[in-house]
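Of the protein chains in this complex, all but one are displayed in their positions.
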Amino acid sequence: MPVSFHLKRQPEVPLEAEVLSPDRICQLSNEEIRSLTVYHGKRQLPLGEFFDVEGERSNELEIHGNLAKVRWIGRAMSQGSVTVHGGVGMHLGAYMSGGQIEIHGDASDWIGAEMKNGLIRVHGNAGGQIGAAYRGARAGMKNGTIIVDGSAGLEVGMRMRRGTIVLGGPARDFTGLQMLGGTIVLLAGAEIRTGAWMKRGTIISLKPLTMMPTFTPATDYSPTFVNLYSKHLSLFGVQLPYAAADGRYRRYAGDSSVPGKGEILVWQPNV
Amino acid sequence: MGGKVSCTLGEVKQRADFIVYWGGNPAECHPRHFTKYTLMQKSKFLPRGRKDRTMVLVDIRETKSAKASDIFLQVRPGKDFELITILRALIKDQNVSDEAIADTGLTREVLDDLVQRMKSAKFGCMFFGMGLSMTRGKHMNSAALLTLAAEMNAFTKFVAMPMRGHGNVTGADVMMRWQTGYPFGITFNRGYPRYNPGEFSTVDVLVRGDCDAAFIIGADPGGTMPQPAIDHLKRIPTIVLDPHVTHTSKLARVHITTAPQGIAAPGTAYRMDEVPLPLKPPLKSPYPTDEYVVRRINEAIMAKPFWLPDGSQPQMLTAQV
Amino acid sequence: MIRITGGRVYDPANGINGEVRDLCMDGGSFVESVEGGRTIDATGMIVFPGGVDVHTHVAGGAINFARAMTPEDHRRTQAFIRTKTRRSGLGGMAPTTFATGYLYAGMGWTTVNEAAVPVLSARHTHEELADIPIVDKTTLTLMANNEIMLDQLENGEYERAKQVVAWYIWAAKSYGIKAVNPGGVAAWKWGKDAKQLTSPIEGYSKLTPGTIVTQLAQICEDLGLPHPIHLHCNNLGAPGNISTTIDTLKHLEGRRAHIAHCQYHAYGGDDWDTMCSETAQLADYFNAHPGITTDAGAVLFGDTVTITADGPWQHLLYKLTGRKWGNLDVENETSCGIVPYTYRPSNLVNAVQWASGLELLLLIQDPWQVFLSTDHPNGGCFWRYPEIIKLLMCADFRQECLKQLPDKIKGKIRLAEIDREYTLYEIATSMSAGPARALGMPKKGNLGIGSDADVVIYEEDEDVERMFGHPRYVLKGGEVVIEDGEIRETPEGREFLIKPACDPGIDDFMRPLFEECYTMSFENYPVELERIEHAEFADCLGSTRS
Partner (left out) sequence: MSLQVIDNATCTFCGCVCDDIQLHYDETRIHKANKACVLGTAWFLNHTVEHKYPDALIDGKKASLDDAIELAATLLHEADMPLVYGMSNTTCEAQKECAALADQLGGLLDSHTSL
């Protein structure tokens, strides 16, 4: 039986609720859960002030309501699941190391920032800095998977080291900025400066991209790993084309300003 | 990971034989920059002054500063980041295609010449203005130029610094760093400083409607910020301290008139290169100083109950993750 | 008024070695006796004079640059929560000013020497120092690359150079001078360095680093500075730099001197692969020359941020590590570089550095000559001093730590063969009495009548690191500031400065030279005395204050 939360009081200022994480909830009684501290701006208030809570002692959380002002849900979680019916605020699943998060709604910035492992799935749109490094940190997400069905903002995957980010909708500028490794899949392309200053890693785009001047087109080919990757992603309902009959990938190498050994693969369908 | 390589303006005055202004218009915005710090000064290392220096201006249009320059490079609007990134590649002898260069509005010949001049300079200095830091790409544009300057040190001495406007904005930056560890975009809501530009930076906070009161001092967001931000300032109790009744004062609950700094208020201000200077106010204002008023407000708040419960602990440290 | 009773007192300056004694204090100083007031029962506890840090970087442009460069460290570090009366702060590699005071006092250090102040931004340094609560402070002005001063030496104008130095010390409202990589930083302004003591410096025809060292040391003597020349030798951190260091020491022969962070100057070998410890050679020199002092500049494994006025070294470190790099050259005076760094036991160079710092502390026989320091934050953060104390006091623990070093370390270091263990008396000397004497502060680092009532009281603990990291009480100026690990009071500290005798004509001499190379007004350059919060004058030796 999952623990379920219904938002009953809309916060007027950001509500920092890192306690909405399976690791924090799983051992607690209903009463203990309701008395966990959340920060409404600077005010320390019990979770029960904002949420009706049903159930106890479970590492499955179900949250209902418009949580756009609720930040840090699933922070550093290592197990279990969080399902949200509604939108969520910033830092969803930041630093998480395991478990799954599923959002039936929109999410905000810094989803899965510096995460170590686990799965985040957003069915709506998301903000910027997905799987990114916080200011000054050397690396963003170290592993795990983030899938956003809708669009995304700036600096997606900034300095990510490993793991996968899949975007169903378009991304804005600086996707894969200073990327160190891992894979970003863009099903609907991105605006400008994709892969800027990337050192290593792979960006796959199914739509044409405006390339940085410091990327050089190498070859058109059908790499086998896309085939394997597509099979892996099909678990999440994501399809990548790879059949030679349908088209080929143009491989760009860069960013030569670093100089880096990253690659951007842009799908060229046969006409 | 790049870095920030800088110097005080006297170093530029004494040594810089190669000066770049990028996205700034000192002739009109920092009128004495050329004469006092950069171009016109003679020194023991550059005895012929202006003749011993080369100045390059990079901007999207030919401003008045172009007249002062030896080389004016007109970059296509929104292509600064691309151009700087190309330069980073070229100084490392990496290949960049002619089309890619042309897309920035410049030619290979021009960039080859620029790179050659940069590398053969004895002391290069790059200043960047709001034309770089406030256009698409924002802090990444500044980061790009700072990184280029850092990387140039593999070949010769090179530094970069922002052309900061607005009086003592540098002082605020410096002071916040020593008191909180961070230069701006800070929250204390957990009882200790935390930092996240984009989350705690004012424009974002106001546009999202995240704060429920605002204290504005030495700035006029009511005249400069986007409309949704101004609308939020109208919705919440706003308090303004300023020598003038400003746009923001007009939408505020409370306005307090204060003495202007350096004219009637004493104290310290920091130059763009982080050198502190004393203020020598000649006039006696009928209004109190900012310092006095904010201290009074602090004292009035000190008399009220403290908000943080005893025994509160830091909870958001990444060491705990 | 406070009386501390029954504690075992270690007061090396007065030759008291663990005797049970009572201490009385009133009005900030130790007195013979007090009537009434609080009594602290220290029975079974250990009483030391408050610690004195002879070499640290806690305030000013450089450390503030480091703060800006390391937000990732602030996010993970120790945070001090705001209370009704106490400001919040962050610890870590480059602590904020308020936290610096809390952290130093929290482990019983009550006096710190900010060892590198460019005069141009001295106002800034003093503003920061005013925001460091509890501890008393001194500052040293950077001098060995000041071009106006160097020009005087180049032209053989010793007397003028001395006047210039005196003028700068007073302009900065500082306590003495620091010489960093003499001539090397000036050369760095052209992207060069100065590695040979006897070769002319880039941009000069005659002047050598050796001349700067000798003459600057003489200037300090002639001006009667309470603290002698505080020297960061040339060639810091480079394999084989022991010859430079010994050569430098020979240039100082017969004069008083303090050699900063000597660990970084005690390497043999030809390159990074062959680099080894040459601490025995350096320690022998110190053992034969009791007039010179040094601080260890010990390295501890872990993350830190390196900041130094040694610009060329930092550029090299940036190239070696590929991490962030900050640099700030200051007109006419100096430079500074900032690079975050992680010392790893698995890294052979780091392992040699770690061992060298401890070797010097152990091989230099007299603790009055070698002091506890990490050159904060370069070798490690100051709040890790208790770890070093444990390494000095427990030979077994050292042997344990040696096991994590790579096998290839054999033959490169001496640490495994040293079985000396510091006594409490020696620790008190190295962390308090010795540095206070070297700094020329007679009221610091001792518990004698009339001295400043700065005391730290430890509860005896088998775990030395825990004992020194968590004093039971810390008193500063006769006031209990730390009790049971809690900050009780945060009084403002004082700043000590000197006014060396100076020819009144020096202003007229300086003005045209100044205007040629600086960008601010001559009149606005000296720090106003009224800006120094709680200024206290120290006397120059052999002279009364003018």
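Think of it as A, B and C in the order they're written, each chain with its own count starting at 1.
Methods note: a contact is a pair of C-beta atoms (placed from the backbone, for glycine too) under 8 Å apart; a residue touches a chain by one contact, two chains touch by 3 or more.
Given the structure is predicted, the values throughout are model-derived calculations rather than measurements.
Undergrad: In the intact complex, which of the presented chains make contact with the chain not displayed?
TA: A, B, C
Undergrad: Of the residues B:Ala66, B:Val110, B:Val207 or B:Ile239, I need the one that contacts the missing chain.
TA: Considering all chains, including the one not shown, the answer is B:Ile239.
Undergrad: Which candidate, B:Val5, B:Ala89 or B:Ala265, sits in contact with the chain we can't see?
TA: Only one of B:Val5, B:Ala89 or B:Ala265 touches the chain omitted from view, namely B:Ala265.
Undergrad: Which of C:Arg3, C:Arg67 or C:Arg82 sits in contact with the chain that's absent?
TA: Of all options in C:Arg3, C:Arg67 or C:Arg82, contact with the hidden chain holds for C:Arg82.
Undergrad: Can you name the residues of chain B that touch the chain not displayed here?
TA: 29-33, 36-37, 134, 163-176, 179-180, 183-191, 193, 197, 200-203, 205-206, 210-219, 221, 236-237, 239, 241, 243-245, 249-250, 252-257, 260-272, 275-280, 282-291, 293-298, 300-302, 304, 307-308
Undergrad: Residues on chain C that touch the omitted chain in the whole complex?
TA: The list for chain C reads 82, 87-88, 127, 131, 520-521, 523-524.
Undergrad: Mind pulling the chain A residues that touch the left-out chain?
TA: Interface residues of chain A facing the absent chain: 12-14, 40-43.
Just so it is clear, only the chains that are shown with their structure count from here on.
Undergrad: For the protein chains shown, what form does their contact graph take: line, ring, star, complete or other?
TA: Graph shape here is complete: every pair of chains touches.
Undergrad: Is the number of contacting C-beta pairs greater for B-C or for A-C?
TA: B-C
Undergrad: Relative to chain A, which chain's C-alpha centre is the most remote?
TA: C
Undergrad: Which whole number of Å gives the spacing of the CA centres of chain A and chain C?
TA: 46
Undergrad: Name the residues of chain B that each touch 2 or more other chains.
TA: In chain B, residues 1, 188, 190, 195, 308, 312, 318 touch at least two other chains, as defined above.
Undergrad: Would you give the residues of chain A that are in contact with at least 2 other chains, written as numbers and ranges?
TA: Only 134-135, 138 qualify.
Undergrad: Using the touch definition up top, name the residues of chain A that touch chain B in the complex.
TA: For chain A paired with chain B, touching residues are 12-14, 16, 18, 39, 41-44, 69, 75-76, 90, 95, 109-110, 114, 128-129, 134-135, 138, 173-174, 177, 193, 196-197, 212-214, 216, 255-259.
Undergrad: Hey, which residues of chain B end up touching chain C in the complex?
TA: Spelled out, the residues of chain B in touch with chain C are 1-11, 13-15, 36-37, 43-44, 122-123, 150, 153-154, 156-157, 159, 174-175, 177-183, 188, 190-195, 268, 270, 274-278, 302, 306, 308, 312-314, 317-319.
Undergrad: If you look only at chain B, which of its residues touch chain A in the complex?
TA: Chain B residues touching chain A: 1, 81-82, 85-86, 88-89, 92, 94-97, 100-101, 103-104, 136-137, 140, 188-190, 195-199, 210-212, 307-309, 312, 315-316, 318, 320-321.
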